[in-house]
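Have a look at the structure below before the remarks.
Complex shown without one protein chain; remaining protein chains in place.
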Amino acid sequence: MKKMLAVFSLAVLTATVAGCGQQSAAGSASPPLVEAINQNPDSITPALGSLAVDAVPESFMDMGLIYLTPQDTWAPGVASKWSESADGLTYTFDLNPKAVWSDGTPLTSKDIIYTWHYMTNPKISILYNTGWNYVKNVRAEGLHKVVFTLTQPYAPFYSTVGSTTIVPAHIFSRWTPNQINHGIYNKGVPVDDGPYVLSKWASDEDLVLTPNAHWWGPPVHISKIILDIVPNTDTQFNMLATGKLTIGSIPPSDVGEESSLHGYSINNTLQPTYDLIQLDEDHFLKSLRVRRALDWATPKQQIVTDIMHGMAVVAHGDQVPGGYWYDPHVPRRGFSLSKATALLASDGFSKGPGGWLEKDGQELEIPIWTGATSHSETEIAQVLSADWEKIGVYAPVQTAGWSVVFGNGTPQHPGPQVNGKDEALIFSWGQGVFPDDTIDFNSEFVPKSPLQPSPQENGERYINATMDKLQSEGVTLTTRPARREVYNKIQLLEQKTLPLIFLFWYKDASAVSSHLHGYTVTTFGTSPVWDWSLQ
Amino acid sequence: MGRYIIQRVLEAIPLLFLVTVATYFIMNLAPGGPLAIYLHNPHVTQSQLAILARQLGLNQPWYVRYFRWLWALLHGNWGYSYFTGQPVIQLIGERLPNTLILMSAAFTVALALGIPLGVYSAVRQYTPFDYSFSFLSFFLWAMPSFFFGLLLQIIFAVKLGWLPVAGMYSNFAPPSILELLRHLILPTLVLGLGSLAGWSRFMRSGLLEVIRQDYIRTAEAKGLSQRRVIWKHAFKNALLPIVTIIGMDLPSFFGGAVITEEIFSWPGMGRLFLSSLNDRDYPVQMAILVISAALLIFGNLLADLAYGFLDPRIQYR
Partner (left out) sequence: MAITTQIATQEAFETLQEPRSSSHFWRRFRHHRLAMVGLGILAIMILISLFAPLLTSYSPTAPNLAQTLLPPSAAHPLGTDDLGRDALSRLMYGGRISFLVGFGSTIIAITIGVIWGAVSAYLGGIYDRLMMRFVDLVMSFPVIFLLLIVLNFTGSHASVWLMVLYLGLFGWTGLSRIVRAQVLSLKNLDYVEASRAQGAGPLRIIFRHILPSAMAPVWVSATFGVGSAMLAEASLDFLGFGLQPSIPSWGNMLDAAENYIVSHPVLILAPGFAITLAVVALNFVGDALRDALDPRSTTGMSRIG
């Protein structure tokens, strides 16, 4: 299915920071805000990065047409007013005339049109351009108004196209697609339209952000933001223990140790990111009974309590619990090895000479794959392997680098997603707070060639005509209640047919210094950076 | 001496050439191959892949492709990262100096402390100092470096608060040499102590062996002071084999750097190598292999030259 974490929440995070107003009010003597990130961003060029971590600097640097507030409402970004036609085919945005780029150039409708050309340019290596494929045309009405025309009604328009990073036309039009692909924008001082600009990026060391002198939104109060790159989770915890970080994350295994941190409060807000087991339906996994049996044999609550140390909530579907789209009435499957055993027996499996279940002389073998660098997921894989083996499924643990887990491999050793065998993959997926899950479960997104598993994200090869129909309704219906009804049906269908096993929703688990004020985190996002101040 | 230097340099060149051949060969065994970058791009179809393969010369014999690659390499065109699309030479250029700083600090500490401590240990053979230092150096050498690093971090940075946890410069003070040195202490210890222990141990036994030999006994019989005998005669002879040892120990600095950089968030080449492995970023892996091999060959060349400098017999070869 999908690669790594939270590619989608990128759009969400990007949208969380920004607004309208004027100059920086920050003094230069005040201390910097230091936030730890675990990886060097691979790119901050719009839509080119493939890592979840790219969203962190971008959230300070970029402002879309509109952004999502922590209260799950849309707020004005570059656009001061917006509206949609009743047929869902036209979206109109009035641009804030005060909006300028960080080099002082006015931000106008030309930039929006350029962004459309950029996002749909096949020569630029854009990984995800979800939503832009429905854009038929973008038209300027003067310098401060744009009208999007779509090929069909597309309900997630605001969360995909509307909150996208805007590309500065006067900068990017100077470059060839090749120069852009090779990261020319990342070097020097990138021109952006958010409250901060990148003043230094020392690879693998840190990114330093300073207030944008031409920022046109509410004034910011923090004079310097340092994103410190700390790859080792234990090192990050030690930095928190010495009080050198303003914001840092705590791995689930360290949750019991938070008492050794002084001057921090621990966030435990639910995140729109879930952990899952992708079941690649190639042979035995095509059987619904086998998938249900595995779901019964998965100790979700125990995993949440003993491995995630309570920093998670059991998942039963792909909509954030408690959110607008979540259906609390979907029946749940608990943990019962006896039910799992009975289901497999009813599907015709019996114990073979090797000690494992088999059918038609073939062993029920489901290797469990996950990324070697993820401590909690390798723990989960071991627990899962033990319980699945108790019901007679041969489930060896296979850990490797993520690129191996999701990659093609070689013709002799194809990757687990493309090898034509039953495999289970454990990873996390940040779909964001928006309900659209088309690319996950729609048969259209089943990989068509073993050479191209990504981003054709239905790696589990789940094919269900009802699901396809419901999902196209989900993105074309325009009223929220009507869509909710569709997504409730989808959640019920997920529970019944198990395109994948949902494990749990992550809690935020970040430590925030008590010196930082105005920083709030909800499931929908973080308060905008101009609300933050350091004591 | 001059001829000797030239001879050694001339020997290093074909080796460097072989290194590029071997690197090219190894990376051609890699799963995915040179087209892997395009497999992520949804716009590239199978037929386009075939065209690209032809453009990249993938249908040509390997030696043709190899020489094209070598030619580009020599002209500073190291290719682009599969993962980020950025020029490889830029990715490495940003990090190599940091790794060299760390490695040379560790090397200097190991040399500047290891040799004198080894000599002192030999001079004071079978004293409490000798015993405790021997024991300590064995112990330090035997600790897995990540374990040692985490322990040092907990003790000196978290519990005692004397040194920074990680990083290269402070986030709260302007960058300065002093800050750099403070941040260097722990990673340098982790990277250097293993070699310090090994070299001092070797220095000790080497010196003891030399002292037992006849000409040293003669010198002592002639009434020269012990200090003079040790430093003037024995030391120089015992240094010769240790130069070889140091040359052979250089690869361990690379292995150590991968781990040390990870734990101490040091922005160096070791971490770039690790992430290039995880991303299957072959152009980056290739470049790092070539560069580290070139550095090792250069280091061994220096060791050979130091050897020639220390050993008067070399001239006559």
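By letter and in written order, the chains are A and B; residue numbering begins at 1 in each of them.
Methods note: contacts are C-beta pairs under 8 Å (C-beta built on N, C-alpha and C of every residue); 3 or more make two chains touch, one makes a residue touch a chain.
Being a predicted model, the structure only gives us computed values, none of them experimental.
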Contact partner of the left-out chain, one of A:Pro41, A:Pro251 or A:Gly432: A:Pro251
Full-complex contact with the absent chain, from A:Ala202, A:Leu288 or A:Val397: A:Val397
Selected from A:Gln382, A:Ser443, A:Thr497 or A:Thr520 as touching the chain missing from the view: A:Gln382
Identified contact with the non-displayed chain, of A:Ala372, A:Ile463, A:Leu477 or A:Leu492: A:Ala372
Touching residues (missing chain, whole complex) on chain B: 8, 11, 15, 18-19, 22, 26, 29-31, 134-135, 138-139, 141-147, 150-151, 154, 194, 197-199, 201-202, 205-206, 209, 240-241, 244-245, 247-249, 251-252, 254-256, 258-259, 262, 273-274, 277-278, 280, 285, 288-289, 292-293, 296-297, 300, 304, 307
Residue ranges of chain A at the interface with the undisplayed chain: 233-234, 237, 241, 251, 253-254, 256-257, 260, 299, 302-303, 305-307, 369, 372-373, 375, 378-379, 381-383, 385-386, 397-401, 404, 409, 413, 415
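Just so we're on the same page, only the chains that are shown with their structure count from here on.
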In the complex with chain B, residue positions of chain A that touch it: 31-32, 34, 39-40, 42-43, 48, 50, 122, 125, 127, 181-183, 186, 202-206, 226, 228-232, 234-235, 238-239, 241-242, 244, 373, 401-404, 407-410, 413, 449, 451-452, 454-456
Chain B residues within the chain A interface of the complex: 31-32, 36, 39-43, 46, 49, 80, 83-87, 91, 94-95, 98, 150, 153-154, 157-158, 161, 164-169, 171-172, 262-265, 267-268, 271-272, 275, 277-280
